[in-house]
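In this view, the complex is presented without one of its protein chains, the others remaining in place.
Labels A, B and C are assigned to the chains in the order they are written; within every chain, residues are numbered from 1.
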């Protein structure tokens, strides 16, 4: 079954979606929110595409490869931006995004 | 953090989303697809709302309670329909939906 | 057909989704982004639920009424927050949200 073949990717995507949405929420609570606007934007982009790809994998979509390719790019960008900020939620998000980008490249 | 307080619900929602989308895919491959149309419909409804609620919880949405209430109702209906069919994917989906409905009621 | 019966609601929901996402994008470009964090959050909540409800209506979901009820509440909150800010995008978003809340109440 497609969704079992991709089980590792599903776990990593889910972790990345969680980390990005948590980072989005946390950035909006920071004192230096002005510094975090690019991070807030990319967190939303990345959380949304990870959630979308998760759903696509589990319904055995014929477009997993193409979507994973877009997702890898968004994860790369989000990882790069988050890595610039010292907040724990940003560092954790950067890590989750890097792992997710790698998993996406494997299935794209 | 909101997404940790709800960790059990997140796991159950994710499992339910996977089961519903797998059931959707599997029903469309069955010989008796004509018998499965209500199941196919509810699988999509249920997978979509579970994915939506997962994302809402992780971004610390103020509307988790209201969304969980709608999600519980959809899970109940999907469980009831899936339980009528002997296919393994339907029986597994019914189980995942019942657990998810219960978890949703706890947070609604 | 369900999606024609609801044509007015679909138009208003679509307008609201656009206005909220445009307001989200615009708030993140403002100098006083620190003042806009609640608006940014609610813009995302509101855009997402409006898009979700649009899709649900067009696929003839049995849960339009329940979803419209949640959507009305989110639109109300987003309208109230946006109305506090003088930016054009906030004032326009408040107007779109108020109209959408009303349309949602009609179908809930």
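Some points to look at:
As a convention for this text, contacts are C-beta pairs under 8 Å (C-beta built on N, C-alpha and C of every residue); 3 or more make two chains touch, one makes a residue touch a chain.
If you're wondering where the values come from, they're calculated on a predicted model, not measured in any experiment.
Within the full complex, the residue among A:10, A:67 or A:90 touching the omitted chain is A:67.
Which of B:44, B:73 or B:89 touches the hidden chain is settled by the complete complex: it is B:44. Not every partner is drawn; the one left out touches subunit B at residues 28-29, 33-34, 37, 40-41, 44. Mapped onto subunit C, contacts with the missing chain fall at residues 1-3, 10, 14, 17-18, 21-22, 24-25, 47-48, 51, 54-55, 58-60. Contact residues of subunit A toward the unshown chain are 44-45, 48-49, 52, 55-56, 59, 61-63, 66-67, 69-70, 73-74, 77.
Here, only the chains that are shown with their structure count from here on.
Superposing subunit A on subunit C by their CA atoms means rotating through 180 degrees, a value rounded to the nearest 5.
The geometric centre of subunit B is 25 Å away from that of subunit C, both derived from CA atoms.
Of all residues in subunit B, those that touch two or more other chains are 48, 55, 59.
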